[in-house]
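These notes concern the structure reproduced below.
What you see is the complex with one protein chain gone and the rest in place.
Here the chain labels run A and B in written order, and each chain numbers its own residues starting at 1.
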Amino acid sequence: MNRLVALLTDFGTDDPYAGQVAAVLAANSDAQIVSLTHRVPAHHVQLGASIVDASLELLPTGSVLLAVVDPGVGTARRGLIVRRDDRWLVGPDNGLLTPTQGDLQCWSIDRPETWRDPVAPTFHARDIFAPVTARLANYERPDWLGSLVHDPVRVDRPSARVNGPNIRGAVIHVDAFGNLITNIAAALVQTAHMLETQVGDARIQGLATAYGTGHEPVALIGSWNLLEIAVPGGSAAQRLDCRIGDVVTVERTDD
Amino acid sequence: MNRLVALLTDFGTDDPYAGQVAAVLAANSDAQIVSLTHRVPAHHVQLGASIVDASLELLPTGSVLLAVVDPGVGTARRGLIVRRDDRWLVGPDNGLLTPTQGDLQCWSIDRPETWRDPVAPTFHARDIFAPVTARLANYERPDWLGSLVHDPVRVDRPSARVNGPNIRGAVIHVDAFGNLITNIAAALVQTAHMLETQVGDARIQGLATAYGTGHEPVALIGSWNLLEIAVPGGSAAQRLDCRIGDVVTVERTDD
Partner (left out) sequence: MNRLVALLTDFGTDDPYAGQVAAVLAANSDAQIVSLTHRVPAHHVQLGASIVDASLELLPTGSVLLAVVDPGVGTARRGLIVRRDDRWLVGPDNGLLTPTQGDLQCWSIDRPETWRDPVAPTFHARDIFAPVTARLANYERPDWLGSLVHDPVRVDRPSARVNGPNIRGAVIHVDAFGNLITNIAAALVQTAHMLETQVGDARIQGLATAYGTGHEPVALIGSWNLLEIAVPGGSAAQRLDCRIGDVVTVERTDD
């Protein structure tokens, strides 16, 4: 069966870059290709990593995620193959592919004979990562494509802090509907019997089970598996005058 | 042969939502996946329905159109499978999938064992509609996926009114080239021997057979199979200072 290859980049859709990566993949494998998004804000490794985290489990085991948000392209930074949750990830070694902690199998992409020739120094996604991804999709073994390494780059991401019944997190993304995505994991709040979420001037009681049809802000577990603040039929970002980085606090009452 | 699955949403391309829907489809079927557009204006069910109408016949019989413009996600609104013109449609029961009148076969999507688990209350497209679409693409029968219903939601769309030789319609979309798409069906005007279209201050004689190379506004049957006003090489919206909702009238002379 054909492996699935998913793409995630900050290349945008104005230029042909994302399409050229897909073309190289299609030319070198029979994988089914799906674009998760090409509009991660330019060079925003942290948000890219959050989308990797939220999307990986949607892919079948054995599939490959080619993720490129790569401000260091062409410098000495390594390319990496990562085996994580029985999927393969390919991209730059800058924290995009790796959780902040936990064991991982990683290979440094260091076999030029498996790349396109010549390699454009500005476009490793097309000339190095896409050919390597195609080979993984074709069931080649990672140790044909790189050398085992044990020190992948880990990026500290602004994570929510728990202090007794209180959680202090932040808005990490505002989506196109104006929903505020926080870095507060579902597991931290789902077990609470009662809770109050505070963001900007708003105090929101409890967890909603859906956006609903009211006009007041709601807090709920969204599709990122993170706490999310929304205004039904409107923009929470506009209504609450919030943006990325704003503090979100939750007070839990567990019994 | 693999079934074709076409996607149409208002998710935009900034966020990973449309890509995640495609990933779930690809993970659960061998269907060939095509995105019609993900940039229907947010929550604009009527325009979405017009695009469904204009695109359905382009799909081969037996294919599936997953269409999601769903301001009521997570509320009590039903999900629907619709059989229409020998194609399958999947999405919310809010008029997006259904013509304003006519008989249809419809099933309410009410078998949670065929969905992803858990379901994010904010993202039925990914967690309910995509798995159901994948099952239809895999030739599962609709009565395994839902219960027959006879009362799909029908949305009144602003339709053109005919009064003798006069037609009164409206601009329903301005495309990226600045062309004005109206709700006046081709059938209403194609049979006229002569006609005059009036929009804003412009009076346009006859139907053009192509955009052409002049500089004056033209009226013609466009690719939506609707009357369309264009300015060759320019933007009719700018030149005529028109926008969605503006009145368009046609006076026919049939002999």
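Of note:
Convention: a residue touches a chain if its C-beta (ideal position, glycine included) is under 8 Å from a C-beta of that chain, and two chains touch if they have at least 3 such contacts.
Values in this document were obtained by computation on a predicted structure and should not be read as measured data.
From the options A:F123, A:F177, A:Y211 or A:W224, the residue with contact to the chain not on display is A:F123.
From the options B:T37, B:T75 or B:Q198, the residue with contact to the chain not on display is B:T37. Checked against the hidden chain, the listed residues B:I109, B:I172 or B:L220 yield one contact partner: B:L220. Touch with the chain that is not drawn comes from one residue among B:A22, B:V45, B:L59 or B:I109, which is B:L59. Subunit B residues in contact with the hidden partner, per the touch definition given at the top, are 2, 4, 6, 8, 13, 32, 34-39, 51, 54-55, 58-60, 63, 173, 175-177, 179, 208-213, 220-223, 225, 228, 230, 233. Within the entire complex, the positions of subunit A that touch the omitted partner chain are 11-20, 22-24, 26-27, 30, 33, 42-43, 71-75, 120-123, 126-127.
We take it that only the chains that are shown with their structure count from here on.
In terms of their C-alpha centroids, the spacing between subunit A and subunit B amounts to 31 Å.
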